[in-house]
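Missing here: one protein chain of the complex. Every other protein chain is in place.
Up next is subunit A:
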């Protein structure tokens, strides 16, 4: 092990990155996302830990996570399960409490966010000492896979409307692939009350309000390989409600 570590690029910055993976019924995806995380962190040499926050998945996600812990070690994979399905915001609070890194990365565990972008996030963060770095589907080489015209239209339309109303200083408001300084994430999560898509948007809007600096990295978003991705009328209605709430209160 020691010789293999020595051959990796030296990263003696002392920075450590905690990846929070909230899961619910992700037994198919969890091993794959963990494998990819280990691969890219191994290659780039940064210090990291993966915190799996499983909300009592009935499909045995936790059991798979325990196997992964045996394979990759208890210092790399931390299991912090909760008994029942609670909100995303509380999952982050729960995860941060156990995170030992000075940076926290949040991403979806369903493979729509590829770990290959994390080294780019880290580089970007170091470039400008940004308080948070957000992945963006809407700029540069960023994009999506698996979306039809309707989905693209709704996404672009909703993004344009949000940009006009909120002027948040970031191009992807509803994306959830981001890197935060730990203290910054703590202070943001405390303030955010929204659910679903709006939660991510509120995080960025509050960040601007608190004068945090935001860096952006283009990402490709590959819509769920396993499992269904939904965008129904309900999501749209709650998005609009959330947008109006943020418009009137921030």
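Quick note on the criterion: contacts are C-beta pairs under 8 Å (C-beta built on N, C-alpha and C of every residue); 3 or more make two chains touch, one makes a residue touch a chain; residues count from 1.
Operating definition for what follows: contacts and distances are computed from a predicted model.
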Hidden chain of the complex, named as in its UniProt record, picked from "Dolichol-phosphate mannosyltransferase subunit 3", "Elongator complex protein 4", "Ribosomal RNA-processing protein 41" or "RING-type E3 ubiquitin transferase": "Dolichol-phosphate mannosyltransferase subunit 3"
Message: For the chain not shown, which residue from A:51, A:64 or A:107 touches it across the whole complex?
response: A:64
Task: Identify the residue among A:121, A:221 or A:239 that touches the chain left out of the display.
output: A:221
Task: Just the residue numbers, please: which parts of subunit A touch the chain that's not shown?
output: 27-28, 31-32, 35-36, 64, 67-68, 70-71, 111, 114, 138, 141-147, 149, 152-153, 155-157, 160, 164-167, 220-222, 225, 246-250
